[in-house]
Structures are given as C-alpha cells and as structure tokens.
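Mind having a look at this structure? Questions to follow.
Note that one protein chain is taken out, while the other chains of the complex remain in position.
Entry: chain A
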Amino acid sequence: MATPTMDKAEAAGTPEPGFADTPYITATFRIRRFNPEVSDQSEWEDFEVLIDPKERVLDALHKIKWELDGTLTFRRSCAHGVCGSDAMRINGKNRLACKTLIKDLNPDKPITIEAIKGLTVLKDLVVDMDPFFQAYRDVMPFLITKGNEPTRERLQSAEDRERFDDTTKCILCAACTSSCPVFWNDGQYFGPAAIVNAHRFIFDSRDEGGEQRLEILNDKDGVWRCRTTFNCTDACPRGIEVTKAIQEVKRALITRRF
C-alpha cells in the first residue's frame, strides 16, 4: 500500500527526518450518528477538534468521545492497524481510522465519517459483523489434510510459502467486503474477505481441501459474482491484492489447478 512519506527535499532543514513539527489545526469531523434508543433516523453531526494533523483519525474520535460527547460509539483496540476493529467510511472511502492521518485527508474541509456500508448499523460507527464472519466461516478457513500427521513439521519450500503470503495478511476488518457494490446489493454474496481467506488455503501447498473449498466458491453466491471493480483492493489497509486473489481463485476453478 502506498504510505505517505515525505520528500527528501521537504525534510531538509528539519532537525530530523520524518514529519516536521506541525502546528495544531482546528478540523471539523462530520459524523453520521445513529442510535435507535433515541431515534430511528440517522443524522450528521459536526464536531470541531483542535488537533495535530499528524495524528490519526482515531485520535480525533477519541478526543470527541473523551472531551465532547461520550455517547459517540465506535470499535477500536490496537490503534495501529493490526486488529481490524475500526474500518469506517472516511471521506467516502473505507479505511482504518487508526491508520489514516488527518493531514492526508485535506482537513481544510469537513472530514466525513460514517459506518461501513452493506452491514446493518447498530449504533453510530458500529455495524453488525456477524454476517461477515459467517461468510468467512463458510469457506472452511482452516488447513485440511489427509493421512497421518508427521512427527515433525510439514516441509514447505520458501517459494511455496511465498505463493500465498499476500492473503495471510488479512485482519478481517471488512473494509473490502463493505466497499463492494455487489455485496451492497446482495448480502448473500460471500464477499472479497471470505474469498481472500479461501485463497490463503487453496494456494497453501500443505492443504488438501482445495476441491471442497472451490466447490463452495463455485456456488451462485460465490466467486463468479465478482465484477472486478477493484474497490476491494483500493480499500484493503493491509495492501492485499484482493482482486488478484479473487481472479486466481476463478482461474483455479476453471483449470482445477492450484
């Protein structure tokens, strides 16, 4: 994934490489609020926050929750892009709040934040993740082997290990699935994340469950629904080439070679 780095030229003159000390700015966060205990309508609410633009959107959400409005509700845990809790729609794009710096969002204009699409919103930025995890479970996301277990480790060459490296990085954040227009229209579609996790095993040289898994993905709600819009690849905070993985699964279905 492209990560913001500063130009060498820009960095010259600062005492250290990296972000120069920046003054605080006042940024407006326009957040789509929803709490069925209060109203069955959602509405946008603006919050002004004095903040260092090098900070994360998650830091801004915390500032709002901790200093302005304790009812603002979102999920988060690790705060550095590894747990997958805080995928949300920021300025119309799916991202992790903890991996998005305010300075990269054009903070002169209000920054919009809303829940990811295609999953039921339960409160503010919190959605119902159960259908997402159900699709994941449906693709048999575990190593399937036959015969007796070896006493030591199974051998795998470095190349065979590399073959599925990209899809092992998934943190199940749902940014891809909830950016997919097919999924928005039809929640029955497995969605990119489930296919990514099937890919992770289909292309693992140790796995012997490929046929079974491919049959599942051959289903009418399976891999053929993908229309290759690349939204998923753009959304993935782990830089996984999601669309490519889906294409590889499609190809494996046609050739039955993987």
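The working rule: a residue touches a chain if its C-beta (ideal position, glycine included) is under 8 Å from a C-beta of that chain, and two chains touch if they have at least 3 such contacts; residues count from 1.
Basically, contacts and distances are computed from a predicted model.
Chemist: Select, from "Putative zinc-finger domain-containing protein", "ABC transporter permease", "Cytochrome ubiquinol oxidase subunit I" or "Succinate dehydrogenase flavoprotein subunit", the UniProt-recorded name of the complex's unshown chain.
Modeler: When "Putative zinc-finger domain-containing protein", "ABC transporter permease", "Cytochrome ubiquinol oxidase subunit I" or "Succinate dehydrogenase flavoprotein subunit" are compared with UniProt, the left-out chain turns out to be "Succinate dehydrogenase flavoprotein subunit".
Chemist: Among A:137, A:227 or A:256, choose the residue that contacts the chain missing from this document, as touch is defined above.
Modeler: Checking each option in A:137, A:227 or A:256, the one touching the absent chain turns out to be A:137.
Chemist: Any idea which of A:39, A:106, A:156 or A:228 touches the chain not displayed?
Modeler: Considering the complete complex, A:156 is the one touching the chain left out.
Chemist: Spell out, residue by residue, where the missing chain touches chain A.
Modeler: Residues of chain A in touch with the missing chain: 1, 3-6, 15-19, 35-38, 54, 65-67, 69-71, 73-85, 99, 101, 122-124, 126, 129, 133, 136-137, 140-143, 149-150, 152-158, 161, 164-165, 168-172, 201, 204, 206-207.
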